[in-house]
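Left out: one protein chain. Kept in place: all the others.
Letters A, B and C mark the chains in the order given here, with residues in each chain numbered from 1 onward.
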């Protein structure tokens, strides 16, 4: 199908006062053939603009976008042979489901029989055959979403672009459609670029994920790589729910080795670094630093025995969120709030004092100024 | 503050062809003073209508709603002393944030100084003090949401009603506002009724949760009770993500005891019931039945040794969703698709054959006709 | 408002309204069956109606109304739609053009008529002969178009603003050219606005008066029903025949409304079809 390459692509708008606003800044990406690439980030990070530039719906201000080696900056959208699924479905309101799916083929003058065949095959795959005569307004949100996907499929395009396609569905439907799109990717083996603000969608669907913020790619990696080795503070906080816990503090060294001490008084958290961490961070002694630890790497002391890698901290329970398969404890030590992810059966109530074990082998360290990760992937 | 009681409340609309449509059917609920009660269900289940009847925005067709023992069916909304936070915020577009929050107090002729005090206190709590002069259109979604909550707080009402307040926020903001509302509940110790379609919000926020479907309460219980002992197939499938796995099959007995055998050929799944389950289900022998098992109670055989309670099944991996802290395997055995929730490091790839262990102690059984649970909470 | 408050509120309004509807319409209907020439007012039955139906001047006037309707469909509605589609994008230049094309709509039609009258005056004006027998109707239609196309443009612009942007983008990706997008996406989605425009144009063609009166008061063959009506009333001082023409003109307007609404319902019914 298609390989899409973005080479130093920027999108520059004129702001209300005539100033330059860089919605997308110097983004370079190579989306491999048959890959499922997710662009994820908070609203306003430029992810949709990037996708729309690929589609040809926005002009590229700087840089080049190429499809299968051919620069397409000045190619009309219809000649790029991409299909897009829009956030609000963008179905033609006055056409039936059949007509919606057939429209693109009719414009390209496909023979009637071919159109019929393709539409009925796509409808079959998506389970919307009984809806072919309906108008979009007579469909539920999930059905409209399927029609929008169907309209993209029938064209058999080089690649599919999805612009937050699930954000208007309710929670249950979102989970279901997420799986259907993943299966579709396996089945069609097509290149897909998928924009979302939801890190769960990104993690579960993407072969690779580009995390965007302020128009710039923060990190581009596979889901687990992103989760385990976030390149900076933003990625660390954005990927994973509940988010990674951050403790602001300083490093100090004594005869015993390197220690992290939380800011504020009481500091709440004081831990001794492992030797390999100490080796990496020696140059940071007496400087401010941020320690990051995922909620699943924090354990209530009753649950897990004190280990050589652990460090015990006293904390107060602020809030308990039971999720059935697990329970989230919102804790506070000194000035530091943090979250601990526990098995469902863990007892406790707000206000209670608890001991927690921090799994130091899983620690991340970040520079507070550059926000970059200081720990190299082992 | 307030105790709100719904006694056999129904809401009946006239349908387009003059037929009766029961949006809410015979709902009885008692929301205790200071309780955080969540109404959860898919779209169209009547949860919003129920909330709007409490607020007085919809008339009650049958039954009675009482607040602190007084029936309020015919009491004007403003005299019920409830505050509501709307899905789309419903801020007054032409008023500043300050005016939005002060409007209700002005109408109730509070002295100017009192209004100032209450608004500034609420703004402080919600961190929107710098926004007081802004118009709503100059605010982000999360800020609007806070203003809407602030407008509810300043009135110091008997109870708060929330109508899907987070559904227009992006994923990160949603998690943050969820915690803020939970903290607010702790801080104000007020009665709160919260409507959502998102079972995660329901589980994490609610003291108790009423699961609605087709205008009827399916189950009313605490989050963990709902999760562990769903009263019927709908609740079992709705609460928990990924949802509970269901296997349709039949029970048959032989000299060895009671067995469950999946439908289809190959059946894929054949397991022997535990003695206590067999005792409860003896009358169901040779009848169709549905076996339910949560994804975390299904283990890949490599991960967990074969236990006395487990039953091994052969399956094919269809899809792998890594989430960082865990990984979801979508598997298929015979005609039955199911999901297995595993630690993050589990290797595997689509198409691979695996052995899975079903933790039979965690099994649920449902009647396929009535859809009711057949297993009593032990 | 409570039901009772609503009734108390609307009772006076409704009374005034009904008096204003019933009294004049009843009297006009009655008048149309009586002669009002002279002092006695004898009952003449459907005489005036029969006269109107055979009166060549009435035929010509009605024909002129219909011709004018066709011309204004072109110069007002179609031109307004073309302007709206052409000026759809919000640019500074387009905004200037929009204001320019709309501006005549605020002018008094009487002033427009007089001014063009001077312009077309034989021997004096800059463009004489535009109101000659053969051309007068077309000239007036063009002036109407000039004055009203901007108004229709505004209506259509409002309609186009309601066409979702992403639907147009989907059409672009589906391969629709600008022309195809117009005919197959925009036009069907402007349906409701087009009905309103047609309703205004159809009724307007029969309501027209001031331009014709000011520019063509002295021409017989370019009368339309409304100017004929005023001329006949003035000439014969005959309330009876005037009432008859008033009744006929009102029926014509209502008929055109009925035609538009009928067409709308027909289209609606046609919509519930299966796949092509």
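Here is the rule we go by: a residue touches a chain if its C-beta (ideal position, glycine included) is under 8 Å from a C-beta of that chain, and two chains touch if they have at least 3 such contacts.
Everything numeric here is computed off the predicted structure, so don't read it as measured data.
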Query = Out of all the chains shown, which come into contact with the hidden one?
reply = B, C
Ask   = Per the definition of touch given earlier, which of C:127, C:161 or C:259 contacts the omitted chain?
value = C:127
Request  = Could you tell me which of B:7, B:99 or B:180 touches the chain that is not displayed?
outcome  = B:99
Message = Out of C:53, C:74, C:161 or C:257, which residue would touch the omitted chain in the full complex?
response = C:257
Key: Those residues of chain B which, in the complete complex, touch the missing chain   = 55-57, 76-78, 82-84, 86-88, 90-94, 96, 98-99, 102-104, 107-108, 132-133, 135, 151, 155
Remark   = Where chain C meets the chain that is not shown, the residues are 1, 6, 9-10, 13-14, 16-17, 20-21, 23-25, 27-28, 31, 36, 79, 82-83, 86, 97, 100-101, 104, 106-111, 114-116, 118-119, 121, 124-127, 143, 146, 178, 199, 203, 206-207, 209-210, 213-214, 226, 229-230, 233, 239, 242-243, 246, 249-250, 253-254, 257
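One rule holds for everything that comes next: only the chains that are shown with their structure count from here on.
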Request  = Please find the path from chain A to chain C through touching chains that uses the fewest steps, and give that number.
outcome  = 1
Centre-to-centre distance between chain C and chain B (centres being mean Cα positions), rounded to whole Å = 58
Query = With chain centres defined as C-alpha means, what is the inter-centre distance between chain A and chain B in Å?
reply = 24
Remark   = Shared-interface residues of chain C (touching two or more other chains) are none
Query = Tell me, which residues of chain B touch at least two other chains?
reply = none
